[in-house]
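The complex is shown incomplete by one protein chain, all other protein chains being positioned as in the whole.
What follows is chain A.
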Amino acid sequence: MRVSIEDAVGEVRDGMTIGIGGWGSRRKPMAMVRALLRSGRKDLTLVSYGGPDVGLLVAAGCVRRIVTGFVSLDSIPLEPHFRAARSAGAVELTEYDEGMLYWGLLAAANRLPFLPIRAGLGSDVMRVNPGLRTVRSPYADATELVAMPAITMDVAFVHLNRADADGNGRYLGPDPYFDDLFCLAAKQRFLSCERIVSTGELQEQGPPQTLLTNRSMVDGVTETPHGAHFTSCVPDYGRDEEFQREYATTGWDTFRARYLDGDETDYQKAVRR
């Protein structure tokens, strides 16, 4: 089902838990993030392998809690807005090992309450997440493992290279990241893509195993060309390193006024320069 960016973001209510696909500063559904920022939603919980999606929404005051294993801009290791918000005590954090986050999504996708994992044992992840429990193997080994709880979400946003209007989607780059799991772990799922094509054309663009989403995993599809900017969306485009530097070094009010006060068309015009 084709939807507009505004329709998709319109499903988000204050206080909801939102999943954002991609990884760091790679193939993030940034057009959706910008729309979410414009909508002025509050008290969101973000589940993300964090990048500028987290930074933008935190800087805009939309976020109460972040559930993540890291927040990084890749070529710029530390995310300035996330750092500032943490030091100011302005945002809550559920900090997991990256593999634990994967396991939590996998558990949710499989409708399991938890999945056992070694990651986390002995580390301060257990200290800062006092709700985390361990589980003992019922077999002879009796190994103690972390019982990683399922991470469920109200709404998930992911961005792929190509899709048809029904939600069959394909990545063309080297890594699917975890976008399929974000879709499977969320109640409502929105897929943005560089180009909506016919189902036939979609099939011609690569081998079947790069078809990451199928119709049952997606509730709305929207075409957002250049919609992952300024993160990478290879092979359609790489990361806009120059723009990312500007984002990381410009005061928030200035950056927002320059790029984010208009709609997505205004943004794309402003970044083309």
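Just so we're on the same page, contacts are C-beta pairs under 8 Å (C-beta built on N, C-alpha and C of every residue); 3 or more make two chains touch, one makes a residue touch a chain; residues count from 1.
Basically, contacts and distances are computed from a predicted model.
Engineer: Of the options "1,2-phenylacetyl-CoA epoxidase subunit B", "3-methyl-2-oxobutanoate dehydrogenase (2-methylpropanoyl-transferring)", "Acyl CoA:acetate/3-ketoacid CoA transferase, beta subunit" or "Cytochrome b", which is the UniProt protein name for the chain that has been left out of view?
Structural biologist: "Acyl CoA:acetate/3-ketoacid CoA transferase, beta subunit"
Engineer: Among the options A:37, A:119, A:185 or A:202, which residue touches the chain absent from this view?
Structural biologist: Of these options, the touching residue for the absent chain is A:119.
Engineer: Among A:21, A:69 or A:169, choose the residue that contacts the chain missing from this document, as touch is defined above.
Structural biologist: A:69
Engineer: Looking at A:97, A:219 or A:240, which residue reaches the missing chain?
Structural biologist: The missing chain is touched by A:97.
Engineer: So which bits of chain A touch the chain we can't see?
Structural biologist: Considering the whole complex, chain A reaches the absent chain at 23, 50, 68-72, 77-78, 82-83, 86-87, 89, 93, 95-100, 102, 117-125, 127-128, 174-178.
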